[in-house]
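This is the structure I have questions about; it appears just below.
Only one protein chain is missing from this complex, and each of the others stays in its spot.
Labels run A, B and C following the written order; every chain starts at residue 1.
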Amino acid sequence: MTNLSPERQRAMLRRMITIRRFEEIASEKFRSGDIYGVVHSYAGEEAIAVGVCEALRDGDQIISTHRGHGHCIAKGADLNRMMAELYGRADGYCKGKGGSMHIADFSIGMLGANGIVAGGISIITGAGLAAQMDGNGAVAVGFFGDGASNAGPFHESINIAAAWKLPVIYVCENNQWAVNVPALESVATPNVADRAKGYGIPGIIVDGNDVFAVHNAAVDAIARARAGQGPTIIEAKTYRHRRHTERLDQPDARPSEEVNAWLQEDKDPIQRMITTLQMQEDLLPPTVLENLKTVVENELAEAVSFAEKSPFPTKESALQDVFAE
Amino acid sequence: MTNLSPERQRAMLRRMITIRRFEEIASEKFRSGDIYGVVHSYAGEEAIAVGVCEALRDGDQIISTHRGHGHCIAKGADLNRMMAELYGRADGYCKGKGGSMHIADFSIGMLGANGIVAGGISIITGAGLAAQMDGNGAVAVGFFGDGASNAGPFHESINIAAAWKLPVIYVCENNQWAVNVPALESVATPNVADRAKGYGIPGIIVDGNDVFAVHNAAVDAIARARAGQGPTIIEAKTYRHRRHTERLDQPDARPSEEVNAWLQEDKDPIQRMITTLQMQEDLLPPTVLENLKTVVENELAEAVSFAEKSPFPTKESALQDVFAE
Amino acid sequence: MTEMKELSYVDAIIEGIAEEMVVDPKIFHMSTEAPRRLQEEFGFPRVRQTPIAESALTGMAIGAAAGGYRPIVDWRLVTFCFVAMDQIVNQAAKIHYMFGGQTRFPLVFRTTVGGGTRRAAQHSQSPYSMFMQLTGLKLVLPSTPADAKGLIKTAIRDDNPVVFFEAGRLGGVKGPIPNGDVSIPFGKADVKREGKDVTVVALAWMVHEALAAAEELSKQGIEVEVIDPRTLVPLDIETIRSSVFKTGHLVIADEAPAAASVSADIAARIVEDAASFEALKAPISRVTGLDAPIPYSPSLEDYVFPDRSRIIEAIRRIL
Partner (left out) sequence: MTEMKELSYVDAIIEGIAEEMVVDPKIFHMSTEAPRRLQEEFGFPRVRQTPIAESALTGMAIGAAAGGYRPIVDWRLVTFCFVAMDQIVNQAAKIHYMFGGQTRFPLVFRTTVGGGTRRAAQHSQSPYSMFMQLTGLKLVLPSTPADAKGLIKTAIRDDNPVVFFEAGRLGGVKGPIPNGDVSIPFGKADVKREGKDVTVVALAWMVHEALAAAEELSKQGIEVEVIDPRTLVPLDIETIRSSVFKTGHLVIADEAPAAASVSADIAARIVEDAASFEALKAPISRVTGLDAPIPYSPSLEDYVFPDRSRIIEAIRRIL
């Protein structure tokens, strides 16, 4: 299923656990009032961000959605600055100006979360254009949801990328719902990947909760893109573990049997990865797994404490950064 | 090729000739300064509007583009009021407020030309939704260009129409150019109809200069729509005889050999129809054809004279019709 | 006197819609998330959940309106309507005029404006002023449940495209709702509090801040008149002008940024008219959002938005 080294496999598992625990803490801190506004949890979809980003190299770029924490972590963002941003503090990635829906780290090629559905798709296409003009083989990856695939910018961007053979990989995280609307009612075909036919590009469907399947699909699409053969749509079938946002006053229309089924160990991307690794001898002895979880826990405790200690931004700083000097 | 009665075939020919001559007069009057602003000629594409509209019945609706005169005439608009509108006169369809890019006749189900590429696609989709809710079997037809097929509204609308099985026929007039950009550089696949695959609906390619081929495709798609089976994309391959607009200061990037080839009798939709009719005994004797041309000529002369006699609107009327009372 | 019931601002709007939907079967409602009450009361096909395609929805509403329906499209947060801006600017606002008044387009676009929810720049906007440049749209911005209900009914009955801006911050705020058919005409400002010393024109959430400021200043003997225009198009400048004749002092309070805004417009209209210009005893003062996108952190967001204390400062500055 994969020929990644044991180290890389464990590193991927660690990132997936980091994302899950980050989201759990974010939910908790949202409810305790330390995090404001809105939080969209990526729990349940970790295999996609991690599977794809593991296939990238330095200089490659990604863009995210409103559900952005997982993409940040998978691309290597700093947990302290992420948590501080959620806490609205001066040491956050955006100096407290962005919050959950607007975390970016341009220095690592993470071009940002986005509060507008499909808002990032054309931006990452432009990053792909820049990469093509640079001619250094870099690629750009746009993450977006099944809901976003029905929006105009999806079409305009993928059509241009296909016509211009831009090195962009469009990764649809099909978690089967857009807030309370099922994808099957919104997307005209059963699969978002079917759309690829309309652009003459490959449309690959993968089990989005199988990190290696995702990774393999990403490796192929990225190789294609680096070779100048143009874009690919990867549709990763998945499910979100939690309601649309952490706001409890918003209804969740998903049938509870459906939700429960996806919460089981045989569906959970992290449990599945652990099982897979454990099936290979010596790859993930219990102590290693425990150790890894402890490391993650410590890192996140450190991130929370970093955030807590960081000051709120001075009010005058609200008027800074409107324009670059 | 067709089982339309001779009368209907001749009526279709007459409408095609009317469109051609209307456009020739519009070009001439644009150059003489009687028509202002901008005129986009439909010359060369007559078979599409006429072939499709012949398949419609009362209560069906269409929407047009910036290149709208042909659709108006094919749907049965009044030539006098059309010409008066181009002349900017009070008796024009829009009381002189609209001009060439904004002629509509809601009473006959012609929902308007549109200055925005792809601007009408969602509006006609809404007309289709209304028809579906009315439940009386009416259909809606959206005309648009190859260029428009790259715009976001194309995607959003067709996806919804497909998901909701709306009775809409999307007719792409692929004249192979969008101003000076060749469709082959802009549309990611060789055919706009290929896009239909991405929505799980039929995508039919027809020779857009063969009025019967267009008509047959329309009949099928309309039957499907009336039967509640949802939308169809019809791509009619065609070519515009003239530059993008009648403004001579705008360059025309199309190779002159290409243009010339399309101007030949064996490509011209009207000549082709005449030839086809003349191959059938007694269907179009020379005198009938001459007579038909004379009738058209007289009607258009009357339209010009109607327009010339109509007064310019009073300036105060500029402030009327901003809101419906 | 009949007893009045209480409803929240949002519930009042939904009730207004529901009442109209009962009466007129041509009304239907589309949005990416359907209001639960409407969904339960009317269901599909009159209440539709849609793909995320606000541009298509907006255009579809226009097409359906041409076909005799009275569509309501809820864009949800106003930030989502920008993907539909072409349909708003180039189609909805102009279609009646452009085609010489041939047919009517009875449309309501609902949308939520305003900040204060810690949702950062994209999700905290109040861009109604931008829509004022678009001749051809009626614009509503209520500040109380009763106004909201009364104005949504008028919006639905109007034969033109109406953008109905709902103040997010007021969504849960309760207020009395008169019984019976409570529709409120467009273009009639409401004097929310009478006063003789200074006129404060306030919009949406700022109406309540202005009332709080008035209460405070009243204790110090300053009587503030608070006017809520309620509709931006048509704008009832006459009521504002009359108040300025009385008070000679004008403050305009709006959480949107000042540049090219309704607050600028009101100021300009007052000083363009010779009589109201003469009546002014002091500079006009605007109390608006500061010149920045809306930041996330509470310490920043609270600084960017105006409030009662800034209204009080502004009044003091010009009195």
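Assume a contact is a pair of C-beta atoms (placed from the backbone, for glycine too) under 8 Å apart; a residue touches a chain by one contact, two chains touch by 3 or more.
Since the model is a prediction, treat every value here as computed from it, not as a measurement.
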item	value
Shown chains that the omitted chain touches within the full complex	A, B, C
Residue among C:18, C:34, C:65 or C:120 touching the omitted chain	C:120
Sole contact to the chain not displayed, among C:86, C:236 or C:255	C:86
Selected residue (touches chain absent from view) among C:129, C:144, C:160 or C:183	C:129
Which of A:121, A:171, A:213 or A:233 contacts the chain that the document leaves out	A:121
Residues of chain C in contact with the chain not shown	55, 79, 82-83, 85-86, 88-90, 93-94, 97-98, 120-122, 125, 127, 129-130, 132-136, 233, 235, 256-265, 267-269, 271-274, 277, 280, 282-286, 291-293, 295
Residues of chain B in contact with the chain not shown	36-38, 88-89, 94, 96-99, 101-102, 114-118, 147-148, 150-153, 178-181, 185-187, 251, 312-319, 322
On chain A, residues whose C-beta touches the chain left out of the figure	61, 63, 92-98, 102, 104-107, 111-112, 114-116, 119-131, 133-134, 140, 152-153, 156-157, 159-160, 163, 320-325
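As a convention for this text, only the chains that are shown with their structure count from here on.
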item	value
Chain centre separation (chain B, chain C; CA means) in Å	41
Distance between chain centroids, defined by C-alpha means - chain A, chain C (Å)	37
Residues of chain A engaged with two or more neighbouring chains	150-153, 185-187
Two or more partner chains touched - positions in chain C	50-51, 53, 55-56
